[in-house]
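Excluded from the complex is one protein chain; the other protein chains are retained at their positions.
Moving on, here comes chain A:
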Amino acid sequence: MKNSERLTKAWYGVLVLLMALGGWAIIERIRVGLVATNLTSETTWGAWVAFYIFFVGLSVGTFLLSTMFYVFKIEHYEKIGRDALLVSIISMVVALCFILLDLGRMERFWHTFRYWNFTSMLAWEVRFYVIYIGLLIAELYLSMRQDLIRVAKGTGWQAALARFLTFGSTDLSEESKKRDHKWLKILGSIGIPIAIFGVLGGEGMLFAGVKARPFWNSGLLPVILVVSALVASIALLLVFYVIRTKLMGREVDKEMVKSLAGLLAFFLLIEAGMEFFEFFVGAYGLQDTELATIETIFQGPFSWLFWGIQIFLGVVVPLFIFFNPRLKESVNAITLAAILVVIGILGVRFNIVVPPLIVPVLQGLPWGYYYPSPVEWLSSLGIVAFGLFLYTVAIKALPIDTVEELREGK
């Protein structure tokens, strides 16, 4: 126990340090404006937008997984269903932090609610986010309600919080449990289309709808976004589950990890296939801008991001691990593969956002160039650390694991 306490302290220490650095960077960004970034009028979206779509994807992916677990009653995975909802909410918070930071005039963010341009994907997105976040919170609450009541009976600040959250209700009857489950199902069924078509599909349309950038202007892009979001989410949930269980000194459910790894490999293969056709169809059209964009990805100054991270670390190595008869039996190897997959998808997000903004829209206009500035790096690290901090606090404060398991752990 001593050891784990020291670990917890170190973990919080690292997070606080990163958040402090990020805080400095954010203050700097607010003080001087977007000159603190390396963005230009050519490459006008960069790291923040890439992180933003990464986390929106993560949110939708984890949400879809958790609802699938609930709606289809996949008991096998229910252990991580609640965890998935929590990750989903926090990802959304993180994503919104990123996009807020990216606005040239942050103080006017409320304009997006006040004025509504019906033809703008971005305007729709903002509204879907609100509905979606409300739905997520309702779902998490309902899935926890029974356990909250149980926790409320105890002592300590967690119990006090639980008492507050349950509004004094102590209804633990079978009936109320059924009611909760019914509502979970209803919310889940409303939530799935909203998440797929509204939140993440809209996110894809944000890019796919831009005909000025032929690389984006493809019907497959929103689908790739959804599938790769699922990939990243399965991987991240797997990683969180393994690390958390190990840290708490509990036994890892190896069968579940292995079957998650199978699911992960399956979606990863689908995603790789889609990417292949996305590039193939794009290149086959021989359109100048499209070719120049693909060339930028394959051979530009950041081609290592594509070949090294997106393809080698993000696809080749994990697939090797998942299909190697020895490695696929090892929880550690699977966890490593999952971490690599998440990093790979981050590469995918950067390569979706940046390269099409490097190639000029008209021949003769200047080419863009972009590499995140220190302020962008530090603020991004800080926001991600903030998300992890929220996650760590939340799993301490709320009954994210089912109560029986908590008892076992103690």
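We take it that a residue touches a chain if its C-beta (ideal position, glycine included) is under 8 Å from a C-beta of that chain, and two chains touch if they have at least 3 such contacts; residues count from 1.
By definition in this document, contacts and distances are computed from a predicted model.
One chain of the assembly is not displayed; among "4Fe-4S ferredoxin", "Cell division ATP-binding protein FtsE", "Peptide/nickel transport system permease protein" or "Fe-S cluster assembly protein SufB", its UniProt protein name is "4Fe-4S ferredoxin". Only one of A:8, A:117 or A:259 touches the absent chain when the whole complex is considered: A:117.
Within the complete assembly, A:34 is the residue of A:18, A:34 or A:398 that touches the hidden chain.
Contact between chain A and the unshown chain involves residues 32-35, 39-42, 44-45, 102-105, 108-109, 111-112, 114-117, 119-123, 126, 206, 209-213, 357, 360-365.
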